[in-house]
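One structure is given here, and the rest of the page talks about it.
Complex shown without one protein chain; remaining protein chains in place.
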Amino acid sequence: MKGGVMCFHHDSPAKAGVQGRRRGGGKAKAILAALLLLATASIAHTVEPSEMLADPALEARARAISQEIRCVVCQNQSIDDSAADLAADLRRIVRERLVAGDSDDQVRNYLVARYGDFVLLKPPMKPKTWLLWYGPPAIFLLALAAIIVYFRRRRGVVLAPKPLSADEAERLQSLLAGDGQSRDPV
Amino acid sequence: MTVAPDQQAGALSRRLLYLLPVVLFLAVAGYFLAALWMNRNPQEVPSALVGKPSPDFALGPLLPNVPGVARADLNGSVVLINFFASWCVPCRAEHPFLMHMAADASLPIFGIDWQDKPDAARAYIQELGNPYARIGLDQSGRTGIDFGITGVPETFVVGRDGRICFRQWGPVTDEDTAVALLARIKECRG
Partner (left out) sequence: MIPELGQVALVLALALALMQVVLPLVGAARDNASWMAVAPPAAQGQLFFIGFAFLALMQAYVSSDFSVAVVADNSNSAMPLIYKAAATWGNHEGSLLLWVLILAIFGAAVGTFGNNLPPKLKARVLSVQAMIAVGFLAFMLLTSNPFARLGQPPADGADLNPLLQDPGLAFHPPMLYLGYVGFSMAFSFAVAALIEGRVDAAWARWVRPWTLAAWIALTAGITGGSWWSYYELGWGGWWAWDPVENASFMPWLLGTALLHSAIVVEKRDALKSWTMLLAILTFGMSLVGTFLVRSGVLTSVHAFATDPARGVFILLLLVVAIGGSLTLFAIRAPTLRDGGLFQPISREGALILNNLLLAVGCVVVFLGTFMPLFADVLQLGAISVGAPYYFLIFNPFAALLVVVTAIGPLLPWKRADLAGALQRLTIAAIATLLVAGLVWWLKTGGPLFGILGAALGTWLLVGTVVEFVERIGLRAPAEALRRARQLPRAAYGMTLAHAGLAVAILGMTGSAAWKQEEIRTMRAGDTVSLAGYDYRFDGVADVAGPNYTATRGTFTVTKEGAPVVTLHPEKRVYPVQGMPTTEAAIHTTGLADLYAVIDTPDAAGGVAVHLYHQPLVPWIWGGAFLMVLGGLVSLSDRRLRVGAPSRRRVMAVARP
């Protein structure tokens, strides 16, 4: 892999930061690093008591927004779920912006200005994400339409019955004439 | 039983329909191959700031004889901004490259010490040498976040217009990376 190790603030031993992969350090170190990445999940307390805002309404907004913000140094976790130091920093920023009076959208835009759309766990509605948002419903409707067409076609297919043999034709006649004699059940 | 023309057309579209899965699959496999080919480090987050003006910042000095750094200091020349920290091992690995780059006076390097203890940072510079024309102290880490970094080291090439021209993620420790970066700097200089 290109690039080398990135270092993150890992001052306090209780919170392990994320360590990148050592370039050229051999498989062993790579495996260790990959497992350490797994480790960030282990200490996942969400919000620390010291971070919480005094105003419960603002705190609730902060939690809701945090759940949609990606921890940029973790694997697919939200900053609400991650113990990484950078996640804590971002949580604090979210709360600061809310206290400063930003709306939810403004808080999100603040972070997007710095980290791009990558930081949003709910992809924004843009042409590049149309397939994500419109794709499944479109595929569903298309498939449903195809199935309906399939049913219509099959209704049109009438299997022509084989012509009766002479024996069968005779039997049919006698049955229709109702001569009352029992025959082999058809 | 003759096959009516619309039944023939139906049969053809049916055949095409059966080809759809393999075609879609090969397209997906193509994307996977391209992803492997690109061989990008999945941890590297692309910078959202490339092409945008440098964020505003003003940081106090770390050392008595080296001035601090602020956005005002980016005055129309190409500059490197290097985020580092004393606790960062790859930063040490990258340091010789920075010293080498510092020899070129036409390309100043500004250092920003990120989420670090000032004493440790001073000791780091004293031990390894100072490649930086200016060093700013970003203890809270806010300036780093304003630049959208996810850790250290990260190096930004700021163009003449004050816009971020390129972002180098991770340390420059091997020749390939150095050559690539130098090529980018040359582009940014115009």
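Should a chain be cited, it is by its letter among A and B, assigned in written order, with residues numbered from 1 in that chain.
Throughout what follows, contacts are C-beta pairs under 8 Å (C-beta built on N, C-alpha and C of every residue); 3 or more make two chains touch, one makes a residue touch a chain.
None of these values were measured; they are calculated from a predicted model.
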For this session: Can you work out which residue in B:40, B:92 or B:163 touches the chain that's missing from view?
Result: B:40
Exercise. List the chain A residues touching the unshown chain?
Worked result: 1, 13-14, 16, 27-28, 30-50, 52, 67-68, 70, 75-78, 81, 116-123, 128-129, 131-133, 135-136, 139-140, 143-144, 147-148, 151, 154
Seminar exercise, completed: Across the whole complex, the chain not displayed is touched by chain B residues 14-15, 18-19, 21-22, 25-26, 28-29, 31-36, 38-40, 42-43, 45-46
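Keep this in mind: only the chains that are shown with their structure count from here on.
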Exercise. Tell me, which parts of chain B touch chain A in their complex?
Worked result: 1, 10, 39-41, 43-49, 55, 85, 87-91, 93, 115, 141, 145-148, 150-153, 169-171, 173-174, 176-177
For this session: Under the touch definition given earlier, write down the residues of chain A that touch chain B in their complex.
Result: 1-11, 18, 20-21, 23, 72-73, 85-86, 89-90, 93, 112-118, 153, 160
